[in-house]
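This is the structure I have questions about; it appears just below.
One chain of protein is taken out of this complex; the other chains stay put.
Up next, chain A:
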């Protein structure tokens, strides 16, 4: 690997981490679309900043552009507050207008501005290593690496300091407000971080990839865990994994790096969506099938418990009586046998002691919903896992 290749992967990974952190909270706040809005509406901010500084990597430009991001959020909220339109409509009204203003500004000054819309939307990670930061004659690395690195450090610092505040105001804004943690302060704090990250990252990876890196890893992580800290860590890992594997995919296909990273994000989401152990589509289907069998098992055991007369418990009779197809009956009988819940005596089926216990316990649970007593059964039976 050449040093340029390493630098590109490093930049992409840092961008992924810096995006995953605010992205997790945006997803949990159901504000994914706001990141899309911010990523587009910063364009006029970037253009104005560029007129003033003539340098796409200037901190002043980043702050000016981030300010446009905040203005977007304020405008969206203002329009929404009138009660005339819903939030998604308000977003759809605001950001195309701001974006268009940026486009017109670029077009009007095309001659003296070295800036084009494509670059803003798609970025060009491959060129990032060429724009170096030179401090008193010494090359200290690509400028975008320094920019995104600084933003990342600030983001992580804020996350550690305000994790509890972010959590409570995201989960229950009312309680947060009543305890004195102003949800508005946290909301605008999060919006500012999202805006600054978007601006800091767009030059390297483009506005569209920024949105993908904020939302997709968080959405993927959400399918895998019920713990906020773990969700953050997973989101960061997925972001970095997609960044690096996407880079190599682009290398191999000779295609756009941003596009390849976004593709990897999509594939990763698809894989988790299908195969996640609890919320994944396949796991849910398996669980439902298993639960169906277990309900049948319970029905069968209950039948045995309720009927002492041998006639009712003869193997042949069971088929027609409980009215199942052959296959189903066999699955259920096998399951009961495997768990030592029934025994055969000359084709007469009866409950074992374990079967008796299990049946009464299960019925108890179904009636009372008292969870505590069946905790130990959860490992073996889906029925009890809610």
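Note that a contact is a pair of C-beta atoms (placed from the backbone, for glycine too) under 8 Å apart; a residue touches a chain by one contact, two chains touch by 3 or more; residues count from 1.
Please note the rule applied: contacts and distances are computed from a predicted model.
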The complex's invisible chain, by UniProt name, from "Formate dehydrogenase beta subunit", "Carrier domain-containing protein", "Peptide transporter" or "histidine kinase": "Peptide transporter"
Identified contact with the non-displayed chain, of A:17, A:37, A:145 or A:231: A:231
Residue, one of A:175, A:255 or A:366, that touches the chain absent here: A:175
Touching the absent chain when the full complex is considered, from A:108, A:164, A:330 or A:354: A:164
Contact footprint on chain A, counting only the chain that is left out: 28, 30, 81-83, 161-165, 167-168, 170-172, 174-175, 177-181, 222, 225-228, 230-231, 369, 371-372, 375, 386
